[in-house]
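One protein chain omitted, others in place.
And now, chain A:
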Amino acid sequence: MRVMVLVKATEDSEQGFNPTPETMAMMEAMGKFNEDLEKAGILLAGDGLKPSSEAKRVAFDGAGRSVIDGPFAETRELVAGFWLWQVKDMDEAVAWVKRCPNPMPGPSEIEIRPIYELEDLLPQAGG
């Protein structure tokens, strides 16, 4: 199965990247973790996202499209980075996420979302 692993934003990450000894050490630990993911053959893609102050949202309502400039509130619901992994099951994904170095200086969260695969989208027999 494939999963999208979402590193949730914090007040810190919303400030943008600031190269201090601490953040550089964190980047290095994250680089090592990425290497481990590659060596395990599960890493498909991944990147870090700039703060929402540089983001835009497009709101949809019928034919209407309106553009909203960042930054956005509800910081903890925002995404600061992502990976795409191919794993055997959710247990494996959780075990890998637990190995991830702290992605933020303070408390933070990482969310694991299974991706719809082709077979999930096919009409179920007898359904």
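Going forward, contacts are C-beta pairs under 8 Å (C-beta built on N, C-alpha and C of every residue); 3 or more make two chains touch, one makes a residue touch a chain; residues count from 1.
One rule holds in what follows: contacts and distances are computed from a predicted model.
This figure omits one chain of the complex; the name its UniProt record holds, of "Small basic protein", "Iron complex transport system ATP-binding protein", "FAD-dependent oxidoreductase" or "RNA polymerase sigma factor", is "RNA polymerase sigma factor". Residues of chain A in touch with the missing chain: 35, 38-45, 84, 86, 88-89, 91-92, 94-96, 98, 118.
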